[in-house]
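With one protein chain removed, the remaining protein chains of the complex are shown where they sit.
Up next, chain A:
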Amino acid sequence: MTKKWGEQMRSWLTKSLNLPEDVMMDLPRITMIGQLHIYIENHRGLLAFSDKEVRLMLTKGQLLIKGQSFTIKTILPEEILIEGKIEKLVYLDG
């Protein structure tokens, strides 16, 4: 109950104060450069990795990236940069 109230409060604040949502609501910020690169901030860990599929843990749910010949260029505690040919981006609700 309190959590929900807090979330609502935060959502209202971001809207009314025009603040970036990723900061306020702990959401991933995803930057893509064509099909070549995908840069995800605010992830919560790597769940599965192969050259065709990357599954990332998010604060809420998961992110599934599909494509070909993936390599992770850099992975840091909250950032990940994936290189390859990106075809699909799917949010999985957990």
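The rule we apply is simple: a residue touches a chain if its C-beta (ideal position, glycine included) is under 8 Å from a C-beta of that chain, and two chains touch if they have at least 3 such contacts; residues count from 1.
One rule holds in what follows: contacts and distances are computed from a predicted model.
Engineer: Look at the options "Putative ABC transporter ATP-binding protein", "Sporulation protein YqfD", "Oligopeptide transport system permease protein" or "Lipid II isoglutaminyl synthase (glutamine-hydrolyzing) subunit MurT" and return the one that UniProt uses as the protein name of the missing chain.
Structural biologist: "Sporulation protein YqfD"
Engineer: Any idea which of A:L19, A:A48 or A:V90 touches the chain not displayed?
Structural biologist: Among A:L19, A:A48 or A:V90, only A:A48 touches the chain that is not shown.
Engineer: If the missing chain were put back, which residues of chain A would it touch?
Structural biologist: Chain A touches the missing chain through residues 45-51, 70-77, 81.
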